[in-house]
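The complex is shown incomplete by one protein chain, all other protein chains being positioned as in the whole.
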Amino acid sequence: MASETSRIEAFSDGIFSIAATLLVLELKPPAPNLPFWHGLVAQWPGFAAFLLSFLFIGIMWINHHRLFTHVRRSDDMLLLSNLLLLLGVVWVPYATSLMAQAVTRGNLLDAAILYNGSYLAIALLYNLLFYTCIRRKLVDCDFSAVRNIARSYIIGPSIYALCLAITWWNVPLSLSINAGMALYFLLSPSLRGKRPRA
Amino acid sequence: MASETSRIEAFSDGIFSIAATLLVLELKPPAPNLPFWHGLVAQWPGFAAFLLSFLFIGIMWINHHRLFTHVRRSDDMLLLSNLLLLLGVVWVPYATSLMAQAVTRGNLLDAAILYNGSYLAIALLYNLLFYTCIRRKLVDCDFSAVRNIARSYIIGPSIYALCLAITWWNVPLSLSINAGMALYFLLSPSLRGKRPRA
Amino acid sequence: MASETSRIEAFSDGIFSIAATLLVLELKPPAPNLPFWHGLVAQWPGFAAFLLSFLFIGIMWINHHRLFTHVRRSDDMLLLSNLLLLLGVVWVPYATSLMAQAVTRGNLLDAAILYNGSYLAIALLYNLLFYTCIRRKLVDCDFSAVRNIARSYIIGPSIYALCLAITWWNVPLSLSINAGMALYFLLSPSLRGKRPRA
Partner (left out) sequence: MASETSRIEAFSDGIFSIAATLLVLELKPPAPNLPFWHGLVAQWPGFAAFLLSFLFIGIMWINHHRLFTHVRRSDDMLLLSNLLLLLGVVWVPYATSLMAQAVTRGNLLDAAILYNGSYLAIALLYNLLFYTCIRRKLVDCDFSAVRNIARSYIIGPSIYALCLAITWWNVPLSLSINAGMALYFLLSPSLRGKRPRA
């Protein structure tokens, strides 16, 4: 029923857009004892986390949106797995704020583990949502599109797990791979080329 | 008139999704004088309240959504009772934040009374909305679906009243029953099996 | 063009629902040096302002919604006057927070003047939006419905002006009349009885 999934999309769009916008509340004014531009530059981890999290939420929204162009019916497992995914989305501003404070508080490794671990958990929740849709036959039959999405969904958790493992060895590298993932999901030709009717 | 109830749904979806997302603003960074992970663990009441409230708002949204798939017309009493319910939804982040601070401030019983009492009040407001729809004949005639929803609506206030009574005797038990209610409303087969055309 | 006004409604719904939900962020936890329930009771101005502002925003949304069921076309003056009204809506949480702090800071009269003055300004902006719709012939021709709405729109600014004048003489009375206005707009039979096709 079209109106049923459309209201799920409306609620999800609300959560995605609010979580993305609340990120700005985590940006703090520069320390008053520094010159203005030095104070801004000293806050680079906050800006980097803001940028990365905004792109991540935006890309999650795009993928959610792509998936739901194929969803034709809703059931309770879909509602539940979608709700769990949205819980992960709402968690992102908190993980981001801990990351932003990590440099000044001297716990960059711990915060990066939590941050990359959160992304891994969200990628797994995405797969839960995706397989709920497939197994319960809630999507239409456009298998080639679904197979392409599936491939990128399987890649997600693997790379985020790698990111998390690398964190103990090299924090900036793990964050760079994380950012690279965001660009990959945005620009991946397999995703771009095979999306149906758009 | 379809467009009339659809705009009520849009406004309600906005309130539900914003209230659910604002919960994250109540999560505080771990105390700086503790090791990072100890500091996070010491904040467990905040995380538990965040999780419980998010599920509660999500489930309220699902039930609201189910009810409105049956609502065909709107009138002023519907607008008013829906507005009162939304007032309860907006209240949730405040009750959650008091709960989250309760352990450190040593008033767990008081905060739990307010928290469980708020849930009882919201369950009653849900029933007000439901009976407004029934008595004023705003729903379509799918009586079996409505009867199933009605049964679960009657159960709600009773169990939340029980939760509230148990609070004086045992706070963690009352919160566990509260969480159990959330799972019941999510997974109840009577709700899942009889929902029409979905 | 339906899709044009529908997107104005979506943007407006977003502003209304977010402003209503942000009110909860102005509720502060009770002072830690007081017993829990005394601390809550001592914050009654905050709760009263929260309740009044939530109802006010909710009723403004209902009236906005009623007006737009008649709007068939959009033009730039409509966009501009709607934007000015939304500016007033966004202002409400700030006026509310000043009102909530007024008792502890000892400037109840000043804050009430600002609060009632804000409501008067918003009522005038509502009339600007309404007459923009009428004069530029953006509404459909259901004149009896429009005349009923017009009557209540004229009453609004007059009573809010009275409220503002009474503030200097008696603050609680002015706030009570303000709350009475909210109930009048919710329950007014002229509004309820003559609304078309709903």
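Letters A, B and C name the chains as they come in the text, with residue numbers starting at 1 for each one.
One rule holds in what follows: contacts are C-beta pairs under 8 Å (C-beta built on N, C-alpha and C of every residue); 3 or more make two chains touch, one makes a residue touch a chain.
None of these values were measured; they are calculated from a predicted model.
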item	value
Touch partners, limited to displayed chains, of the chain removed from view	A, C
Those residues of chain C which, in the complete complex, touch the missing chain	1, 3-4, 7-8, 10-11, 14-15, 18-19, 22, 25, 73-76, 79-80, 83, 86-87, 90-91, 93-94, 97-98, 101, 105, 107, 110-111, 114
Residues of chain A (touch criterion as defined above) contacting the omitted chain	9-10, 13-14, 16-18, 20-25, 27, 29-30, 32, 36-37, 40, 51, 54-55, 58, 61-62, 65, 69, 186-187, 191-192, 195, 197-198
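Throughout what follows, only the chains that are shown with their structure count from here on.
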item	value
Chain contact graph, described as a line, ring, star, complete graph or other shape	line
Gap in Å, rounded to a whole number, between the CA centres of chain B and chain A	26
Between chain C and chain A, distance of the C-alpha-averaged centres to the nearest whole Å	37
Of all residues in chain C, the ones touching two or more other chains	18
